[in-house]
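Pasting a structure below so you can have a look.
Missing here: one protein chain of the complex. Every other protein chain is in place.
For subunit A:
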Amino acid sequence: MTRKQRRLSLIGVAGVVLICAAGLVLYAMSDRIVFFSSPSDIAASTTAPGTRLRLGGLVAVGSVEKTTDGGVTFAVTDGAATVPVAYRGILPDLFSEGEGVVAEGLVGSDGVFAADSVLAKHDEQYMPREVVDALKAQGMWQEDGAPPHAVEQ
């Protein structure tokens, strides 16, 4: 095999692998990514029910309730709109009312956001960026970095 043939066969194999990879990436990008929404986005129903979403905002004060079957319901707010969330599982340690939260799941036809994972900040000085952005969009963010604590429902 000459150097040229060798090079061509190498480029051929590399091309096939790259095309497969690119195809997979494009397919995954259309199908497997999750868009982030604020409560206002969901209230304005810009997303179809049944789409996977990440919902970010503050846990509304006084909204956390345990259900009898071991689940929990709470509301996520960005000050302008509030979305009820249902979750079954263990909440993160830093989850609490008035604090930032990111929930991932689907909006049901009843308007309740069924979350299958709930993330809170992992450090009391740190707020998920999505939450900051959602709050900023509603003018709820205070620039000193402190989360606005008293967000009533």
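The rule we apply is simple: a contact is a pair of C-beta atoms (placed from the backbone, for glycine too) under 8 Å apart; a residue touches a chain by one contact, two chains touch by 3 or more; residues count from 1.
Rule of thumb we're sticking to: contacts and distances are computed from a predicted model.
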One chain of this complex is missing from the view, so tell me which of "Monovalent cation/H+ antiporter subunit A", "Phosphate ABC transporter substrate-binding protein (PhoT family)", "Cytochrome c-type biogenesis protein CcmF" or "Urea transport system permease protein" is its UniProt name. "Cytochrome c-type biogenesis protein CcmF"
In subunit A, positions touching the absent partner: 1, 3, 6, 9-10, 13-14, 17-18, 20-21, 24-25, 27-29, 31-36, 54, 66, 70, 88-91, 93-94, 102, 104, 122-126, 128-130, 133
